[in-house]
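Pasting in a structure now, in structure tokens, and then I'll have a few things to ask.
Yeah, one chain of the complex is gone here, protein chain that is, but the others are all in their spots.
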Amino acid sequence: MVTAPVSRWFAQASEDFLNLGAIPPDVPRVEVRRNALDPVTFAVLGGALFSICQEMDITLRNTSLSPIINIGKDFSCAIFTSDAQLVAQACNCPGHVGSMHYAVLSCISSFGFENLNEGDVYMLNDPYQGGTHLPDITLITPVFYKDELVMFAGNRAHHSDVGGSCPGSFPLSDSIFEEGIRIPPVKFYDRGSKVPSVISMLLANVRTPEEVEGDIEAQLAANRAGARGLVRLMDKYGRDVVLCAILEYMDHSERAFRNSLNIPDGSYTAEDWMDGDGKTEGARKIRANVVVKGSDVFVDFTGTEAQARGPINSIFPTTASMVVAALLALTDPTIMPNHGFYRPIHVKAPSGTLVNPTFPAPAVGFPDVCNRIVEVIMEALTPVIPDRVIAATSGTTTNCFFGGTNPTSGQPYVWYNINSQGGWGGRSDADGWHNVCFIEANGWDIPVETIEYRYPWRVLAYKLRDDDSGAGKFRGGKGNYLALTPIGHDVQFSVNGDRAVTLPYGLFGGKPGASGKCTIYHKDGRIERVAPKMLKADRLIVRQDDVLVIEAPSGGGYGNPLERNVDSVRDDVLDGIVSIESARHDYGVVFSDGGRVVDFIATAELRAQMFNAYETRSAELNSINRKPYTLDDDAGH
Amino acid sequence: MASNSRYIVGIDIGGTFTDVIALDVETGHALSAKTPTTPGRFVAGVTNSIKTLGVPLHEVGQIIHGSTTCTNALIERKHAKTGFIGTKGFSDEFDIQRMIRRWGKTSWSAIYDLHQKKPAPFVRRHLRRELDERVAYPGVVVKELDLDEVRCKAKELIEAGASSLAVCLLWSTVNSSHERRVKALIDSEFKNVYVSISCEVAPVVREYERMVTTAVNASLMPVMTDYLATVKEELNSMGFRGSLLLMQSHGGVADPEVLKERPILTLRGGPVAGVVATNNLGKTLGTKRLISCDIGGTSCDTAIILDHAIPLTDETEVDYYPVKIPTADIHCIGAGGGSIAYVDAGGALRVGPESAGASPGPACYGSGTQPTLTDANLVLGRLSADEFCGGQIKLDTDAARSSLEALSRRLGCNVTTAAEGIVRVAVANMAESIRLQTIDRGHDPREFSLVGFGGGGPLHASLLAEASSIPEVIIPLQPGVFSTVGMVVAELGYRSQTGCLQPLASVDPIKLERSFREMEAAGAAMLRTSSTKRGDVRFSRSAAMRYTLQEWEIQVGIDVGRIDHHGLEKIKAAFHAAHRARYAFAPEDKPVEFVTLYVDSSLPTPPLRHEPPVQGDGDPAGSQKGTRAVYIDERMGFVDVSIYDRVRLEADDVINGPCIIEELTSTTFVQKGWQVTVDPMGNLIVRSLESER
Partner (left out) sequence: MQTDSTELTLLHNRLTSICREMGVAMMKTAYSPVFNEGFDFVCSLFDREGRMIAQAEYNPSMLGAAIYTVEWMLNEIGVECFRQGDVWVHNDPYRGGCHLPEHMLLKPVFHKDELFGFAATIGHIAEIGGKAVGALAGDATEIYQEGLRLPPVKLMDRGEHAMDIWKILMTNHRTPKLTWGDLHAMLGSLHIGESRLIELLEARGLSRTLDETKELMQRAEAWMRREIEAIPDGEYRFEDWMENDGITDEPRRIKVAVSVRGGEIIADFTGTDPQTRGPINATYAVTAAATYNAAFHLTDPQVPRNAGCYRPIKIIAPPGTLVNVQHPAPEIGGNSETHCRIIGVVMGALAQAVPERAAAADGATGCNFLFGGIHPDTGEFYANYHFENVGWGAAANHDGNDAQCAPLAISRNVPVEVFETRYPILVRSLRLLTDSGGAGLFRGGLGTERILEIRAPEMTVSALFDRMRIPPWGLQGGSAGGTTSISIRRAGDSDFRLFTDVFHTVTPSKFSNIIVRQGDLIRIVSSGGGGYGDPFQRPARKVLNDVLDRYVSPQQARNLYGVVLREGEGTLSFDEAPSRTMAGERGAASVNLKA
């Protein structure tokens, strides 16, 4: 394998801090005459650039075919400068966008800037050549204005299947080769005409060629819309004004970030663990040291464990995108993310670790690692910005993939279930959300009626979990409970989850959330708990009339539950969010009259009593409530 | 026509003002007035405004209004306590809420914002019950309904205090028998409880949206019933003998008796009136491409009207709760007179979406301190401090100026530049909104006319047209109360819809024709319940369609006569064309499917005839009432421009910009390079001189 130039670029982050805003010196850039822009034109163009991305977004969503894209919104659209700097994004997945400019870089370095022509469209999905994981196929279109390449429009979408060793292309892989077809940067369109062999080759290797083809058409339409919008903008304002505004605009985001960072100088460290890598059991450590120096942030992942045998590795671009996501979330999320925003951010991620693996490490399960990266950074900063951080979220999308043949139509299908999302952590001022997609992505769930229309399955329940967990002054949100049964056929099934053992932690006395679970209730009465130690399994069979139950983790609580407003506890009990037992044991709230009325006197007494007990353990409770899973004697073979 | 139904009165209750218009159906002439809104006392507002007009109530045949009762009840959560009955295993979708994070301040910040607020479930958990029943696609009953269970669950909810019940069972769009049996049982066994079932309220696939829509509807049923009872009683006591009609969100008016069952249809009854009025104006002028642009105190509402049809959508939300009802496709952005200007953390000028509203209001109203778009316009001389809103409100120029000073310091410029910047940024935001609806949908703005109305429309219309490359602006008569015209000219209309999730290739044309006919019959029946006689019911058919496997539909008009195989082909071709127009490609070899069928039934409206202005000689000099220093642009700065009195303008008068035209309800600013002509009906036609060269 020849190392792609783009991986050589980010390999630099192994030895030393890589400034995320830096651009490789050998990337040519177009000349821009920088004039001072009046603030108004500047504001107008800022809005216009974002609108272009939004139009790309709507086009892709509305014309695509697979539910993971057109409902799940597992895609993102963005525009870039000619030297691959992010200009604006209409993002759904934070993981997609902070990493997409590496795809543009990869195209530039792979073809040579001078060989990029009007009418070309480039395609790639190889994580080691600018992609994220194989299901994410990226399309990059160079945008020409008056015969000059001035910008790029790009989008990245998660396809229902890209081949590989199990339907949905989320196997417990040993290497990237098992994860599906890898597309290096290739020309999908060459000077306006489609390269027929590329698409036919791709379609021959995926289980859902009809969906993949349609989705790629939708991606194309989105890039066309983006290119059209940019050309229109330059027609109206002039090339230099637009390009100049873009540069200004990056400076603006940089300033905005630096001005609102507001974290005291210092060095902050935290560690957290992934349950396991799917191949071998045993927690995997992710460690981050965050150094704030003025308005610059240095995030160092030294101390993170070696890259995993199984698919829980996050290649550098996705790692970087999560550092960006974490810092945006902890400063001012309304800052428009663009390349200028990256400039104050520096990342070091040693090669060969979970956060910067080397070829051919498997990478398909990166999203859960990504989410953990955000959490580790939050954990590190918890002591200094306690109001801005939140307790742990589900930490996983508990992705499930089903592959089978529809007994009615005889057609094979792949269903990527994204409905099993967990709860969010409690916050300094509010409870965590129930059942919301975790931070790496942000999609809609697929309506039960859409599932049943498209797939030969019956959904038996789609609801909140009913266990008590994540108690806190502001409690964690509940994870999802999904029960399903395949109709008239057997199904191949794989699941990729986490937080089955290392619970979502609580903060400042808040209790941890509930772990993720997956259970098959066999027709014959047998109950099979799937992969209880790390919730990662592939190629399982769910048979006709078996019931599969997936429970996503719930979020951790924030603050001492004894300080929770009694009315809120009562409301939760009334709504069945918290049981009467938990109200008493966790919150010190006592009910009378069969659970309808709060006994305030008893509550006050109980709370006082419990609070004293709490005090004695305050050292323990003021820290983060999390316990890493340690490997027992039952190591894998 | 008998004299006791001489007038049709339209009333538009806004946040600040209540606008009213009375159409004399004998002469076609209209009277209008603007009165302050009486918050919380809508009935009084209605009666007061009619009194202001001086029209005797007993001569009013119809009162049409866009009720904000339901909207306000919803936003303030002052609706009925509502219980929900759903299929076992799914009622938690009220909490799940489609899972996506989208409650951030901006669309991009939502994905990173850890502190945004997820809306509370529309129906709380303790007011939800589940039935152990199940229907599966395509309509098979998997588990039978148990009526005893229904009885028991309904009883529990009523005991828990629910006065309204919403029922939404899975797949009721393909087999509604369970829902209907639930409703029948509750209707017969429980008195004084309202019931709303999803197959009637919103027969659309996707359960969460349907559940919420049904629940919203149920929660509004008692509100609507009470409101109507009060209004009718009061009006009757005042001698009103006519009928009361309500505006629906898709732009048709309906008899409130019908709307008692579906109060949800009135939710967007306010903003749509302006679109209806614009459409009516377009019909009168014979103009087929119009952009309706209503700029008020807090928002700028734009809509595209093509071929005299009001654009519709069913992607509406109220406070993040999906409301799957046919609604005029109005693009609303937070840019109005009250929009607050500020400098963000990165040092950039931003305007809106926050608004100073009616209280504290713009700085120049006297109590606010934050600079707003109105303050900027005042400082620029484009508004008169004395003539604002017919002199009802005196504006404080000094307050406006001082509010801008802090801002200009942060921007490093003078107050005038800051004010001009605010206007330009606001106009650019509005232009962006128009662009999303025109260029991005394949329409060329150069073929459109912009109709500017509302308090701020005439003030910004020529700037906005310039920014959007629109060559012509129309300022209608009485632009400040133009929306009320929409009330009186709106057709009695009802939109029926039915789910029809199936591939076009497997559709039996005979059955499809039958479905449409049934919907037409239902629509006609609905209209005929109203007491008016307005001629024959007209029908228009359409369908939401998509390529198989797509999830988002395009609405396609169906005008093929009686549907047969040939007609199906034509429908398919129309869909391909619509897809191509919207997304620049159409995979014509791919299968196409129907998702929803619609029939719009309508009864035409009596014509509105404005009294034409006096024929003039082209010279507006007689209408000039003075001059004022008005800021034009960076190069020209402040220039003394002529101020005209609109009521004195004569037909064919021509005025070159820059100029200001004032009238009771609004101020029109015409930028330099634009020319105004008064048309024979009194509309101001403002054209870009540049585009004519």
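Per-chain residue numbering starts at 1, and chain names A and B are given in the order in which the chains are listed.
By definition in this document, a residue touches a chain if its C-beta (ideal position, glycine included) is under 8 Å from a C-beta of that chain, and two chains touch if they have at least 3 such contacts.
Bear in mind the structure is a predicted one, so any value in this text is a computation, not a measurement.
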Displayed chains contacting the withheld chain: A
Touch with the omitted chain, as defined above, among A:G21, A:G46, A:G164 or A:G229: A:G164
Contact with the hidden chain (one of A:N205, A:S351, A:N406 or A:S568): A:N205
Touch criterion as defined above, residue of A:R182, A:R224, A:R499 or A:R607 at the omitted chain: A:R182
In subunit A, positions touching the absent partner: 1, 126, 129, 161, 163-167, 171, 174-175, 177-178, 180-187, 195-198, 200-201, 203-207, 360, 403, 412, 492, 539, 637
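As a convention for this text, only the chains that are shown with their structure count from here on.
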Touching residues on subunit A, where the partner in the complex is subunit B: 38-40, 42-44, 46-48, 50-51, 54-55, 59, 61-67, 70-71, 73, 89-94, 210-211, 214, 217, 220-221, 224-225, 228-229, 232, 252-253, 255-256, 259-260, 325, 328-330, 332-337, 388-390, 419, 421, 427, 429-430, 433-437, 439, 442-445, 447-450, 452-454, 458-464, 478, 480, 483, 574-577
Complex interface listing, subunit B residues touching subunit A: 88-93, 95-96, 98-102, 104-115, 117-118, 124-126, 136-137, 142, 170-171, 173, 205-209, 344-350, 411, 413, 420-421, 424-425, 428-429, 432, 435-436, 439-440, 501, 547, 549-552, 579, 582-585, 587, 590
